[in-house]
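Only one protein chain is missing; all other protein chains are in place.
Just so it is clear, A, B, C and D label the chains in written order, and each chain counts residues from 1 on its own.
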Amino acid sequence: MELFLQTLVDGLLIGGLIIVIGVGFSLCFGVMHIIDFAVGEWVMLGAYTAFWMVRYLGRDPFLYLPVIFFLYLAIGYLIYPLIHRAVSGRRHNPALMGLVFTFGLASLIKGGALTAWGFHVRSVTTWLSGESLALGVAVVPALRFAGFAFGVLATVAFMLFLKWSKIGVAIRAMAQDRVMAELLGVDTNRVSALVYAMYTGLTGMAGVLIGALFSIHAGMGLKYTTFAFFVVVLAGMGYVPGVIPAAFLLGLLQSFVTVYVSGRYTLLAVFFVLYLTLLVRPRGLLGRGW
Amino acid sequence: MAVPLFVSSFWLRIATEVLMWAGLAQSWNIIGGYTGYLSFGHGAFFGIGAYTTAILMVHAGWPFWPTLPVGAVLSVLCAATIGIPTLRLRGAYFAIATWAFGEAVRQVATVLEITGGAFGMQLPPFLNLPFFYEAILIATILTYLLAYLLLERSMFGYKLRAIRENEIAAETAGVDTVVTKIEAFALSAIPAAIFGGLYAYLITYIHPDSVLGPAITDLMVVMVLFGGVGTLWGPLVGATAIQLVNRLLWFLRGESTLYLVYAGVAICLVVLFMPDGLMGLVERRRVLFRPRENLKALLRQFKL
Amino acid sequence: TGAAPARDFFKVGVVTSLSGELAFGGNVTKRGYDMWADTVNQLGGIEIAGKRYRVQLIYADDQSTPATAAVAGERLITQEQVDFILGPYASGTTLALAPITEKYKVPHITGSAESPLIWQRKFKYTFGTIPPVSINAQAPIQTLAQDVSPKPQTIAILGIDDPFSKFAAEAFRTAAQKFGIKVVRYEIVPEGSDYTPAVSAAKAQNPDIFAIGSHEKAAIEMIKAAKELKFNPKAFVQHYGMTTPDFRKGLGKDAEYVFGASVWTANLNYKATILFTTPKEYAEKFKAKFGTEPDYTEAASTAAGIAFQEALRQIKATPPLDQAEKDALVAALEKLNIMTFYGPVKFATSGDYYHSNAGLQPIALQYQGGKLVEVGPGKLALAKPRYPTPPWDRR
Amino acid sequence: MLVLEEVSAAYDGVQVLYDISLRLEQGEIVCVIGANGAGKTTILRTISGLLAPIAGRIWFENTRIDRLPPHAIARRGIAHVPEGRRIFDQLTVEENLRMGAFLLQDWHQVREAFDHVYQIFPILFQRRGQRAGTLSGGEQQMLAIARGLMSNPKLLLLDEPSLGLAPKVIDMLFEVILNLNRLGRTILLVEQNASRALEIAHRAYVLEVGRVTLSGPARELQENEYVRRAYLGM
Partner (left out) sequence: MDMLLEVENLKKSFGGVQAVDDLSFVVQEGSITGLIGPNGSGKTTCFNLISGLLRPDAGSIRFAGREITSLRPSWIARLGIGRSFQIPAPFTRMTVLENVMVGAFSRTRSLGEASRLALEVLEFTGLKEKRDELAANLTTADRKRLEVARALSTGPRLLLLDEVIAGLNPTEVLGAMELIRAIRARGITVFMVEHVMEAVLPLCEWVIVLNFGRKIAEDTPDRIVRNPAVIEAYLGERFRARS
């Protein structure tokens, strides 16, 4: 029973963190129809940035969360025009060209990180590392809880932004009809760049938490790419609210399979669920994707 | 066909590799280029072929040759299994599903006992390089011949191109698009599996990371993109160029993990500036030299 | 291959991972090989029948992939016509290289690869200076079973799904069974997964020992997870991973009390005659040259060169080696039994670990006061093992 | 106010507009009539920047606007209510209208715009919380027009606003257009329903296969023998 509860808590906590990656990714897909193969690499870069900032500037990595958000916001904003070029113009299959482009981007980022920072495994320590709270019989690691809380808060803030702000409404409108939004005065290229930038910013921030929780190395991205893909398919491609249940499902699936079956089958279980979803509910668990 | 005797075995090995990649790239091109559905897990078929050969030879004591068709059949079955749910959906779903499939196969190979799990497998060594050179040469020629006959010279190829251009219109013109796409995907898996089997026997040691790693698919995609998507000779041009450059850089050393960066930059640049690949450049030249059409187009444009 | 042109130095091929995923390890072996070649050349070369022959290392990168390792071997042997080969860092690339050296009948020693799989195939031309991980991961378990009291009763083992780590995990299990410690959980998880649930599951068994079969990265994450989960076994056991600087840096003071294993440290008191006299001397020269402390892989790689050097001296072969001399070299290696700064080098000629170094004794280590200390087994101890590990908040 | 000088346009190299010249004065209703596929929609798309002309110039209030992106043109006070409504059907009625007011900076202005359109289309006020996709066709058309009005544009481009509407609704719609014009809005109207359009327009252009073949005061065109035969079905 104790183990069951602990497993439940572990799963939910990780799910909360995955939401952050999923939300940006799903939005990016929903609005611009871009599947970013580099999603895991943004996580990795965020983690590394936190590591180097702590190395050179000291202090706690959590302090740098806003800095990293804005840093990756800026980077995403600057990169977007290239992606835009890849997916527009007279290309044979624009959406797929975007996929290939980000595929190349992922390889580029990963290779760059490997070359610059090598194969060393780094880690950062925060003031929460190693601390934990007791929740009944289960232990809640403080850092994970912080990650979870951050994930949920960031997502709620983000959803509120989408629901109520002017840009938020414009983003949702654009997801439905880009041309019409443009006719109403929305600079759709800039808003797209902004969406992409928010996505990279959020993902970079998630990277800080993930880096603090696990260890940091150049190859760490792959796993989060898997997660992001899994989450958007399960949520329904482009259906942002679906990300929340999907991410929790993924977290729980991981922890329960690891504890009650075997850690070796965790990823397989994930892939199996992904396959089943594509087979029976291709538009996501809630049937709301496109 | 005969092995050029004066060639040192080192160069023979390089030639063998180039040929193999040319064949692999063409296998990807069948689904990714001609059909327009990006398979980001194509390496899985290569790995399935490699493991089938290894398992049958090591655990069942089979001779080499009969293992190849078994690997091909297995790959075809897997392709159908993946293709049936996903080829009904948009291309993005297919890309994600194949990607997941590639990762899943790697997981399976790492978990199973029969594949040696994370230890990998050793095959009985048969280090007759000319044999492999010839075998891979034949396999590559057959792959291109198949591509030529089936994709450039038969009904099937027309259907695939129609699907790539406009799936709905193809469907109403009587093309059973789902079946055709699944056929194309299954077909594209065959050469990949055969090369996998040959590779396993050539290298004698296989491991989930070496025959099922994402790098295999990455390279296929890059080679085809670089050469020219959906053209017969594009994959050959792309594979030769990239594999030779890769080996040359290796030979001259000075290489590190930068190869990932090169590959990434190459993909991005090709997508941005040369979406039709090297063959596209050739094509464009040819178009330039079609004076009559060009003149007509010009006249139309200026309504003369 | 035809006869190589006459020359007065040995051409030594080195295949190792200078790029790709294993580049870090590949560079470790490279430092070991360089240390050997440079030291030999400083002395004017290998002395054979009164004359000195210098050595020239020719590197070929295997890009961390088996296929390239095979091409690299092919190139070194047929293009460069090397006399013998120093092998790769990893087992996978070694397994692809070994058939090539076998085909061309070129002697090959790896200073790093340690998977038992290599030796099972009984390659005639392939040797290794590091004993398989399955042997030496047993050392810390043996120490805990025999040198501390009260003796731990239960163990939970968590291994990573790669050949090296899995063998280590299996070695922990074998040793535990041998020394009468009950295995309450044994689990292999894939590299890179979230280890928290697996650690939770281990914690639920409340074992005395928590043993981790992995490279340093996973070990760091698992120990972090254990701390967060307030999992407090009486001993944490790891093996090679804990000897790396990354491990120490990654965990900080949480590395304290962790047990591990190695086959070599600079503190051992071997007395040798060839090239370096003691581990200490080697460590000093190494540090002077590369600025870092040597670890066992570097030492083993240097020792691989020394093994060749000794065997060549014994058969009095001069460069270039013809096939008869290469075969003689293999025969000499099989008979070799020498003492080096790295310890005894003696290649097994039978059994499961054919041609691996059977001369060495594994050592149990523990972090004590921020330093790696030899704590067993038995007489090899330079300090007493600290057991049990105090709770997290009192370290 | 708006001047097109010899504008030509093409889709994928296929030319559909040939040297179109057209002008609109402040406060006018001008309508463009023509057969299906004549290029009426294309004219509006070229004005609002959705399609870059391959030749010619477009001036709005004495500044050149061809080559500007659509959002920049919208910013200058041109609202385009395109063919086929194109409402955001996942958004509520109110959110659709808020999108219409995207360019307004001032909160008060937005409030006023809301009051204004709710006054014109009271039905939209009743439906303000409803998902726009669930509105009936006529309501959707009203929403599309209301959305166009939200930004308080100087020039309103209406593309077949009566399309798919019940005759009763059409009557009301033309009433609304007239009212808007009386309140000072300049309107460029594209209509299949030529007779109704000519009734409310000041001037009109007849478009045939991408060329302007006739133009003049709406009254005159109504009397024109050719127009009567070809477009008014008399």
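Note that contacts are C-beta pairs under 8 Å (C-beta built on N, C-alpha and C of every residue); 3 or more make two chains touch, one makes a residue touch a chain.
Computed from a predicted structure; not experimentally measured.
The chain not shown here makes contact, within the complete complex, with B, D. Per the touch definition above, the residue from B:L77, B:I138 or B:M155 contacting the chain not shown is B:M155. Chain B residues in contact with the hidden partner, per the touch definition given at the top, are 153-155, 158-159, 161-162, 165-166, 168-178, 297. Mapped onto chain D, contacts with the missing chain fall at residues 12-14, 16, 35-37, 89, 131, 133-135, 137, 160, 163-164, 166-167, 193, 195, 208-209, 232-234.
One rule holds in what follows: only the chains that are shown with their structure count from here on.
With centres taken as mean Cα positions, chain D sits 42 Å from chain A. Per-chain CA centroids place chain C at a distance of 78 Å from chain D. In chain D, no position touches at least two other chains. Looking at chain B, one finds that residues 107, 110-111, 256-259 touch two or more other chains. Within the complex formed with chain C, the residues of chain B that make contact are 8-10, 13-14, 17, 107, 110-111, 117-120, 122, 125, 127, 199, 202-207, 209-210, 215, 247, 250-251, 253, 255-259.
Of all residues in chain C, those touching chain A in their complex are 21-24, 161, 187-190, 192-198, 200-201, 204, 216-217, 220-221, 224-225, 227-230, 246, 249-252, 254, 392. Residues 2-3, 6-7, 10-11, 14, 118-123, 125, 129-132, 139, 141-144, 214-215, 217, 219-220, 222-223, 254-256, 258-259, 262-264, 266-267 of chain A are the ones that touch chain C when the two sit in their complex.
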